[in-house]
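Note that one protein chain of the assembly has been removed; the remaining protein chains are unaltered in position.
To keep things simple, chains are lettered A and B as they appear, and every chain counts its residues starting from 1.
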Amino acid sequence: GKFAAFAATQSMTQDQLLDFEDFGNVTLVHITDIHAQVKPIYFREPSINLGVGEAAGKPPHVTGADFLRLYNIEPGSPEAYALTSEDFTALAGTYGRMGGLDRVATVVKAIRAARGDNMLLLDGGDTWQGSYVSHHTNGGDMVELMNLLRPDAMTAHWEFTYGEDRVREIVDELPFAFLGSNIFDAEWDEPAYEHTKMFERGGVKVAVIGQAFPYLPIANPGWMFPSLSFGIREEVLQENVDAARAEGAELVVLLSHNGFDVDRKLAGRISGVDVILTGHTHDALPEPVVVGDTLLIASGSNGKFVSRLDLDVRDGGLKGYQYRLIPIFSDVISPDAEMTAAIDATREPHKAELERVLGTTESLLYRRGNFNGTFDDLICQALLQEREADIALSPGFRWGTSLLPGQDITVEDVFNATGMTYPNAYRSEMSGKLLKDILEDVADNLFNTDPYYQQGGDMVRVGGMGYRIDTYKPIGSRISEMTLLKTGEAIDPAKNYVVAGWASVNEETEGPAIWDVVESYITRVGTVSLEENQSVKIVQS
Amino acid sequence: MANVKPRVKVPKSANAGEVITIKTLISHPMESGQRRDKEGNLIPRQIINSFKCEFNGTPVFSCDIEPAVSSNPYFEFKARVPESGEFKFTWVDDDGSVYEETKKIEVK
Partner (left out) sequence: AAFAATTSLSFPVLAANDAQDIINAFTGGAEAGEGALTLDAPEIAENGNTVPIEVTVDSPMSEDDYVEAVLIVADGNPNASVATFHFTPMSGEALASTRIRLAKTQDVIAVAKMSNGTFAMDRKTVKVTIGGCGG
């Protein structure tokens, strides 16, 4: 790229990345949505992330060049590469991979060395799922590796897709708090997990309250955790905040997996929370968003960033803060030897399979974006061809790493985009009306003007069909011009189409695992090459 | 109807005049009368159609129940406890069956 010479990794140093003048008396270190990514990866941030209602045009709904302008970031700089999709392929060549839990460990240890007992390390969840090894160990690798980081508390979302018994088994042994103020037993409507953990840091009483993903039984298969109920439970949260204050908490931190827009609304409706460490929507913001007296922190995903927030808490209140979203440049931050060894040990039994090459890609493969990503285009192509379908549907997950043009596609790469516990690729007939209803329903989960009605994923990805979406319209009238691409005909509400998809939340879903479908497609075509996807027409009227 | 099992959560003790929380569950399919079997025939309605709670013979709370109430009906409500005594809970089934449960409470 044209900016490549501007600041290459050689000119960055670990000291610069970790540079932070200690401030105040409490340091919060936040990491979230790692999705089991323990090795350095490429991860392209979204180029399209539309906000609606009060969130329209506000972070995190600012992308690309607008994002660079808003935060005064030099195009082509390391920050531009880390935080946006601008010039991604070229800058990835310049600045290299990001993340790696051994690099994260170096950063955490450095902050711990500087701040000692004044620090809390908080994990926002979506930690145990998203890779080949985590899938084959039911999250066991991540539990073992995260324990080495010594977090003080975590909350959860995808963790529960290993089933409620597996979560309970892990949590019973966990050497730190697993918090969920909104996790209730579905039968008697009583708290099922600890909601708050009190700490003393730097002479300050700190309450950390956990908030798990509110819509787990809707966005993920409820039959995997049938005895649990979630929800936002604003009143319960307010009671827990008030109880923490009554117990003498001088700083109240919400470790949340609500998603950013839900947390922004929540911050305006409850009182007594100083900091919300947000998660789930995978946003990375270089500055806190302030709502009233509450700071909202967004720490990205996939191990790309670690947030450090230094707080000055005196006379029972928060007096000031210093914040840094630390980008984990894998080639600049040296790996922590102990963590590297532990990571290698968890991967060793799976090494041959992880490294098995299925093919190569000529195109940049990525997932993030409201409507499509090339990795999902690849998955949809695989579904259309291997399952002989008219139309393919792929869920709008926000996890999944990127591959650069020219890279090999390995089994590990495919699992980074598909590794989860309900992978069956179904093939069934759906009417045009049902397809419309599905698109309308998912669009409303993304574009309802009330964040409490949003679930925080992206739009379902569609192969073999085009459509027009008006994000500002209400449910039922956002989607139009649905077209079957192979014939150019309009989708007929009364006609049935053969649809292939995966990740259905229905218990009885049948079909091969999606990674087998994708593998068979890639090995057949050898080299993956994708045209720019122009099948979704986006309107905001 | 067979296999209908009521369960009730009432504190064992309370202060005189205290308002306590009571939770009740009863296992029951609550057949709505709107579902059809495989042959397309309507499955007859059979639901729990009423629930009541009394304390030492005085009505505390009751509910008229329609088919839109979920299977295994759950009720949570409050009760004032003026003295030691016994809560009596009664559920009535469409088929005429009456299911009862009692719980004692001690005033400290």
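General observations
Everything that follows uses one rule, which is that contacts are C-beta pairs under 8 Å (C-beta built on N, C-alpha and C of every residue); 3 or more make two chains touch, one makes a residue touch a chain.
Since the model is a prediction, treat every value here as computed from it, not as a measurement.
Under the touch definition stated at the start, the shown chains contacted by the missing one in the entire complex are A, B.
Shown as candidates are A:Asp189, A:Glu348 or A:Glu388; the residue that touches the absent chain is A:Asp189. Residue A:Ile232 is the one among A:Ala177, A:Ile232 or A:Leu358 that touches the chain not shown. Shown as candidates are A:Thr84, A:Gln455 or A:Thr471; the residue that touches the absent chain is A:Gln455. Listed for subunit A, the residues touching the missing chain in the whole complex are 33, 126, 157-158, 189, 213, 215, 217-220, 222, 229-232, 235, 259, 280-282, 393, 395-399, 426, 428-431, 433-434, 437-438, 440-442, 444-445, 450, 452-453, 455-458, 460, 475-476, 499, 501, 503-506, 509. Subunit B residues in contact with the hidden partner, per the touch definition given at the top, are 19-20, 32, 34, 55, 58-71, 73-80.
One rule holds in what follows: only the chains that are shown with their structure count from here on.
Our note on geometry: subunit A versus subunit B, Cα centroid distance of 43 Å, whole angstroms. If you check the complex, the residues on subunit A that touch subunit B are 187-189. Subunit B contributes residues 9, 23, 25, 74, 76 to its touches with subunit A in the complex.
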